[in-house]
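A single protein chain has been omitted; all remaining protein chains appear in their positions.
We call the chains A, B and C, going by the order they appear; numbering starts again at 1 in every chain.
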């Protein structure tokens, strides 16, 4: 079991940031395992992810904030500390199509995704048996005319389970802006096209109609604007005139699984920073 | 030197088409080298490309149309016969960026593109030395306020040289609808995005702004609607947050070259059929 | 439910083959859905796959052989007729790693793989629960010192279930030549490298050691020579110095699943012809 801390920082770029952070960590005897940084010259922005072993570390996590405060203030940092020992709690939403759900559950079980999944939520009952096989509680919350009521029930479940990340695994309902704002950059969706191409409904149909030679899938954070949140991962696969609509849908499924599971993994490993509606992925 | 004939057919799908065509060719002693066909079940359409050696073929090309007429009528075919011995005449248009031009000229010289290039046309003088190195006549036709006059000069050149295909190798001017309609599915453009994403101007800037994780390039036939013609080929390359705008532009150049040169090769080898604003590429 | 016939042919190339086959099918009122052919000029070989709807077809499948005989003899054809209504019977072999098995079973259940899976065979008991979830009989046949005995038990199972295809889904035992010869081009294996690189044991370890920049996976028919059978499908994924051995293994799993499942699908859809230790895949 890993026992590491991960520090994520963004601040205006200026001289001395790395020296200050490195000195601080070295001063507390941190054994750094990974460090990655990025500078956006155009925007004058500095971003950093550093991960260290907590074995020899001389500072309790409760004291970290106090000790780090003066550096954070000097450089006007936004920062957060994450602990690998605290497994993120992830809720998975699904509708009829369960290939992404099945894929995520398999990766969870084989420890590729190190997180807890306290609940699966669906507007259809179909996935109950799959959830049961993986021993995850399944909640059927139909979305009828009263969408607000359904979201209230969902929120109550999410709160009760301490959920920190919602994964929309081909969930075919649009969440209300109210709901979305309660989980800023903590809802990941997979869209079955190469965004920004074919945003909105029926992307495979429209890709087929347009005669593209590659189809894609995109995982992204959900914001209030449909299919417009920060993109986390994308991939494509080649198609030809021999591929009919059904072939696109089938080939697309493999893309969706890979693109969504990578995004979830990077999120729960605290590898993603968001700015300017874009993601930096420290892989 | 290849001495083959290529027959391209499209017609409503029904029983007996392949038998009729195969019997006809066999009856005239054709040695078939390649045959490929495609059926679009939804639209009830049949498309075919067949290539045979003219060595033993018992029918002069002048007589082909007459002999084939009854089959063509029976099945309501649109068809055309192409001869590999008749090298297509290709005009290349270019502006400032000459990487696609340089790439096409190299492939032409090394016999990867079997065609004649009787002229290079540019609204800038920059590419003159490159054209000269490859011994291709270069024509500098500035496009000023009087675009119609420039197109008249171009048309005269194209006509004089018997040009059958125009390749826009990053030509930064928009051709008039009048001009375009004179070359139906005989103008190939490369657009530096994964269409339909980022159609129109400054696609790399917009891709960078949007934070996509892959960038693309698309070669397509030019129609009267900008960036909306039948797509011939597309490809993508992975980028990350480490890539700045200049990196996108540089990585994109390699895509543009490959995607455009494939389209040109397939066109001059008579491998492309167009229907419903899509392409069938018999590779 | 599809109700089609698929005719697979290979023979020495000469004039008139397509005409003869097309005439024959047209004469019996076949409604051809797909036809694809390939000529290997160097070896003078002709290969063909043609699929037609049995709805209007005027010939019973029992009579096909007799009716087709004279054409087959004239052209010295090897041929076979397959019916989409006869679902292939597939046995899946597995050891400890069950990601390929889980993937195949999901694709089977979602009708992406149209076949019957009458049995799963493993030298370990681990996959029993997964098999049960998918309602497939699971047989634990340990492979101890007496490998011949284990193979006898397997053969008896395979025979009882009328198995026509064996899929080695990361089965970590080597089958005896005796066993292999009983299933010519009817055993599909996935090897976790880009063959012929890293054939044999521990390919990820050796890829990591060698410092390659891409890792691959290969599905192929099993022959008597290890990892040397006809390759059906291959794919690769990019790695970097940031990827440790565990990352290679994890990224490789996604390749293995895709590469194996494609091979199985193409086989059960009768799209593969083998010659000269290579495959022709009519996709």
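Keep this in mind: a residue touches a chain if its C-beta (ideal position, glycine included) is under 8 Å from a C-beta of that chain, and two chains touch if they have at least 3 such contacts.
All values reported here derive from a predicted model rather than from experimental measurement.
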Among C:167, C:195 or C:268, contact with the omitted chain is made only by C:195
Which listed residue, C:166, C:236 or C:260, touches the chain dropped from view?
-> C:236
Which listed residue (B:102, B:128 or B:172) would be found touching the missing chain in the intact complex?
-> B:102
Name every residue on chain C in touch with the hidden partner chain.
-> 38, 41-42, 194-198, 210-214, 216, 230-236, 240-242, 244, 276-281
Chain B residues touching the omitted chain (full complex) | 99, 102, 106, 110, 112, 133, 242, 250, 254, 258, 283
Which residue numbers on chain A touch the omitted chain?
-> 15-16, 18-19, 22-23, 25-26, 29-37, 39, 41, 238
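As a convention for this text, only the chains that are shown with their structure count from here on.
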Most widely separated chain from chain B, with each centre as the mean of CA atoms = A
When the C-alpha atoms of chain A and chain B are each averaged to a single point, how far apart are the two points in Å?
-> 42
Residue numbers of chain B (touch at least two other chains) | 41
